[in-house]
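Selected chains from the complex are presented in situ; the others are not included.
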Amino acid sequence: MIIDCHGHVTAPDQLYVYKAQIISHRGAHGRGKHGATDEDIKEALNSPVFGGTSHLEQLKEVGTDMQIISPRPYQMMHSEQPKVVRWFVEETNDIIARQVKMYPNTFRGVCGLPQSPGVSPKEVLPYLEKCIKQDGFVGCLLNPDPSECTSTDMPGLGDRFWYPLYEKLCELDVPAHIHSAGCRAERLTYSLHFINEESIAVVSLLNSNVFKDFPTLKVLVSHGGGAIPYHLGRFEASSLRAPGPRFSERMRNLYYDTVLYTKEALHCCSRPVGVDRCLFGSERPGVGTVKDPLTNRWMDETRDLIEAFDWLSSADKKAIFEDNARKVFKI
Amino acid sequence: MIIDCHGHVTAPDQLYVYKAQIISHRGAHGRGKHGATDEDIKEALNSPVFGGTSHLEQLKEVGTDMQIISPRPYQMMHSEQPKVVRWFVEETNDIIARQVKMYPNTFRGVCGLPQSPGVSPKEVLPYLEKCIKQDGFVGCLLNPDPSECTSTDMPGLGDRFWYPLYEKLCELDVPAHIHSAGCRAERLTYSLHFINEESIAVVSLLNSNVFKDFPTLKVLVSHGGGAIPYHLGRFEASSLRAPGPRFSERMRNLYYDTVLYTKEALHCCSRPVGVDRCLFGSERPGVGTVKDPLTNRWMDETRDLIEAFDWLSSADKKAIFEDNARKVFKI
């Protein structure tokens, strides 16, 4: 069985019409709702997107059996008015929860959180608890920069600022999936901001006491851990000068998804962090859902690349494709 | 012959005593000078640093014949008072120029520039010209974020803001070596900020018209191009949706140094960008100058890792170790 641990919801238009309204009227028309019916939601999953076929078809095309879906991050607008963020996150999670209910063999849900810059994560805990306990979500997204690149002073994930969230995650025994949202700076796109924030998150967490203080905390880092596996040697060198475990050992406190679209990168990520720390992910349909005219293959069709690694046993591959996700998300 | 294209100056204490003064008196004691003699400068290169031996010995230990040295970036303090920045850059470059003169077979110099946030690069052009034409430098450092992580609105390197500098670099036929300086945000260190800024720089340059407008511009990116070779597939996918050459082709407009300290990373970088775009670099003595107790080898001793790549011919290796640097820096 192939579980893709990193997918984003394909929502009906109504969700985005709703977003366009609330971001502008800011509550003047009331809170409102997206208004999509189950039919609308189903249709969204069965209509062509990105590369031509539907979300559900795209999973089949590459052999994905189950996908863990979360809000589409660039849409989450965490730096907007907190009230509006909360509404939009709730409505997005509603779509996800309904899709999971409709397609219980195909989907599991990771919820978004109504994060706001400068606001303690304590504020989101009751909502997180509700998502997990009542709505059936199996984890949450965690944006290390809810300022969306408008400030440089968000506390790093290793800071005690985030401890209330870690405590609750341990209590609920669900993972956080690190994924930033939009980026309001002109000099980089949200997509590159994802990568940079993942790097910051990994280093901040691993150079802190978080895993000493929360030994059961599960954190999954998107996109192969940002730049860190690639620059492992650099951080390893620094760690050799200081007391405590070397950086490559510490890296094994985290999980990494394989949302990387070249063989070299998949190798560069999975080799040092270890098979038991990698979860297959494709983000399909998403940025990689385009056919490379040279190979006539989808860029995000990376299963074969992993299958082809001769240094991985069958059990290793099963761990990456299925077992690790089952363990982390308790599926 | 082995040329290390990425080294930083080992300066005598006087330079940093000078820095500590000017950053505090801000000119109240006059501009002053570092005051180090040729003897002091020589001694600095021959006294133990970092991993135990001297800078000159450390080069020999790993078989480096020539090193291209530039200011030690984290010390450059571009976000300080512009006058003070200018003085410190001038004094640092003075040390470098004198080391190159003393050890003409061992060193070549890349100068720092007195960059300041919000100030047009036009301001540094006369000084750059002097460094190249009179003082014998063979290139310059270029910091994409002189704000040192205090703001998020510096124009990306693809912006026309930087064109006056590119024009001058073409006219002088010397390369810019991309390397940010300090980082005043708490959530990441300067070392990780280097990586993130390199990623931003690569994407900003390659998604712009810079190389169309300056086809002879030479830009060398530090640390294996930040995260971009690792995430090549992600940017490739986006490029396949838009007109123009694919991202992997555009990547060949830049040069990359091999300041990466693992085999996987060196492979992940050099494979896609191509042999003619890689320049050997070690940053030794520097962050990687520490012995791994498991292997009993220096982390920054990466020559052997490259030598061991069986997919590289002897000519390829010579290109990486020597020829490319000769061409880019006109040595």
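Miscellaneous remarks
In this document, chain identifiers A and B correspond to the written order of the chains, with residue numbering beginning at 1 in each.
Here, a contact is a pair of C-beta atoms (placed from the backbone, for glycine too) under 8 Å apart; a residue touches a chain by one contact, two chains touch by 3 or more.
Here the structure is a predicted model, which means the values were calculated and not measured.
Of the identical chains making up the complex, 2 are displayed, while the complete assembly in this file numbers 6 copies.
Definition applied: only the chains that are shown with their structure count from here on.
Rotation angle, subunit A onto subunit B, C-alpha superposition: 180 degrees, expressed as a multiple of 5. Distance between subunit A and subunit B, defined via averaged C-alpha coordinates, is recorded as 34 Å. Of all residues in subunit A, only 149-156, 159, 184-189, 191-192, 195-196, 199-200, 203-204, 223-224, 226-227, 229-234, 236-238, 240-241, 260-262, 264-265, 267-269, 271-272, 287-293, 299-300 touch subunit B in the complex they form.
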